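As you look at this complex, bear in mind that one protein chain is not there, while each of the others sits in place.
Labels run A and B following the written order; every chain starts at residue 1.
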Amino acid sequence: MFLQLVANGLVEGSIYAIAAVGVSLVYGLLRLVNFAYGDMMAFGALIAYGVDGPLHQSMVVAALAGMAATAALALVLDVVLWRPLRLRRAGFMSLFLASIGLALVLRQALLLAAGSQPRSYDVNPYRVFVLGSVRLSEAQVIAIATAAATIVAVGLFLASTTAGRTLRAMADDRVLAAIAGIDVGRTTRLAWLISGLLAGLAGVLAGLVEYSFDPNFGFDLLLPVFAAVVLGGIGSAYGALAGGLVLGLVQELSTWSGFAGGVNPVYKPVVAFAALAVCLLIRPQGFFGQARVG
Amino acid sequence: MTELLRVEDVVRTFGGVRAVDGASFAVADHSVTGLIGPNGAGKSTLFATIAGSLKPDSGRIVFGSARIDRRPVHRIARAGLVRTYQAARVLTRMTVLDNVLLASAAHPGERLAGLVLRPGAARAHERRILERAHDLLALVRLESHAHAYAGTLSGGQRKLLDLARVLMLEPSLVLLDEPMAGVNPALREELLERILAIRRDRGVTFLIVEHDLDFVMQAADSVVVMNEGKVILVGTPGEVRVDERVVDAYLGKAH
Partner (left out) sequence: MSILASGGFWAFVGVVAGIYTILALGLQVQFGFAGLLNFGQVGFMAIGAYTMAILVVKEGWSTWLAAPLGIAAAAVGGLLLGLPSLRLRADYFAIVTIAFSEIIRYVATNDTALTGGSQGTIALGPIGTASQYNGQWSSFEARVQHALGFSSSDATMLVLVWGVAVVLLALCWLALRTPWGRVLRAIREDEDATASLGKNVFAYKLQALALGAALAGIAGLFYAWEFSFFSPDDFQPLLTFFAWMILLLGGLGRVWAVPVGAGVFGFIFAGTRFLDFAPFTWFASDQRAYLRLIIIGLIIIVLVLVRPQGLLGNKREMVLE
């Protein structure tokens, strides 16, 4: 039972991790806590559904289409919304409120376009892989394999490519990066591109794992993803990866009967926030975040 | 001469960098003490540590007879130790008068319980401090701006307002952070005069961080020189002016 929960936690956590990196990258650059991120995930999931279901394309093609469409959406939104706000020197509050407005618009537009009925990808929910005492559905296996590959790829990208290092440099200090000759506009677009791709991917994987989803499901995912981001220290990409995995594990393991009889599974989201609260009490700058030098 | 402030072996690091590295000195009551040193000597960090917005990693800060290095900023201010900022942090979206009134200590009207239970006392206190606020604004010659938003003041006027506001607290020690920076030359003489007059008339002690050495030599009775996080010399302006260590520190020959 314990191992099963660990496996489930890793599946869940790796999806959180992917999304958390997407949120964190943009936060690092633009100080934007993107409240519309969950709905961007739902957008990607639904585009992929449209390609997978009605168009009968393979799941891989569908996922790529969902990712590409979400990245395009992110880039368009940067031009029509975030850039004008940056030019106005809008601070954190303006950006956050604008993202709330955007979240409303996106989600309702999805509901308008796709309706509120639940949907499922064309995968077999009954096919199960058995690994010792652990049973994983096909969707879970796909999700964890893809997520692991993505996490490694993102990690390598940030650590060892010029573009990745540029991103991290700009997240550390935007002004200094501009002085050092980094093209701020291009780096910002790059961050949105990656953030969008990750949102699309996380949306598709979450849709796979949850089996059935509707346009509202992005919002339900958003808060655990935020919790993961905060846990990792806002703006730290590596922290976000770790925060996502830790959060997924904590959520699942809290239901383990060996842990004070286990928490009722319906309270899993509450557990996530309790973990967040405890963490912030101990380290107000986030688990992996560094205290800013005054 | 009695001591008002004693800094003992204060260390404050930022991620491995020892910005203040075991600094010790004392400030005499009723003195004007200058704190000087080259850029990066740790003056600003030490200042923030004394005022309580940074906590020292080790060492003690004693004000009067009480240890203050673990107290929160507002309690240090209430005890009579207040600071100004290099770029005066006046509240630009409030009037000049409100800025000064805000600084009044122990105002019953600033507590909800006081407002509800003792509205008379709150009103009486407000009347009293209104008079004092106008006096202080007259002292720094900002009387005519009393009802303007503080955001409309020039940089130099903001420093004067900051000074008036700090005096509203009836402090015994005022930390001035580069009072001369960004002040136009015409106002400098006046600011110096005000500071000396306040010390004379109100018995306020000043600790001043300042890059303008001429000003420090003119104003201070005692000068503390810092370099690389340590206090390298304490003396009168005359002693400091001729000391080789100070010259070396400023010219970067110390090491």
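The definition used in the following text is that contacts are C-beta pairs under 8 Å (C-beta built on N, C-alpha and C of every residue); 3 or more make two chains touch, one makes a residue touch a chain.
Because the structure is predicted, anything quoted here is derived from the model rather than measured.
Asks: Quick one: jot down which shown chains the absent chain touches.
Replies: For the complete complex, the undisplayed chain touches A, B.
Asks: Which residue from B:Asp21, B:Asp98 or B:Asp135 sits in contact with the chain not drawn here?
Replies: B:Asp98
Asks: Please pick, from B:Arg111, B:Arg202 or B:Arg241, the residue that touches the omitted chain in the full complex.
Replies: Final answer for the missing-chain contact: B:Arg111.
Asks: Identify the residue among B:Val32, B:Ala122, B:Leu160 or B:Leu173 that touches the chain left out of the display.
Replies: B:Ala122
Asks: If you put the missing chain back, which residues of chain B would it touch?
Replies: Residues of chain B in contact with the hidden chain: 51, 53, 72-75, 77-78, 82-83, 85, 89-94, 98, 101-105, 107, 109-112, 115, 122, 125-126, 149, 151, 165-166, 169.
Asks: Applying the definition given at the start, please give the residues of chain A touching the unseen chain.
Replies: Its contact residues with the unshown chain are 27, 31, 33, 81, 84-85, 88, 90-94, 96-98, 100-105, 107-109, 111-112, 219, 223, 226-227, 230, 234, 264, 266-267, 269-270, 273, 276-277, 280-281, 284-286.
In this text, only the chains that are shown with their structure count from here on.
Asks: Between chain A and chain B, tell me the centre distance in angstrom, where each centre is the average of that chain's C-alpha atoms.
Replies: 47
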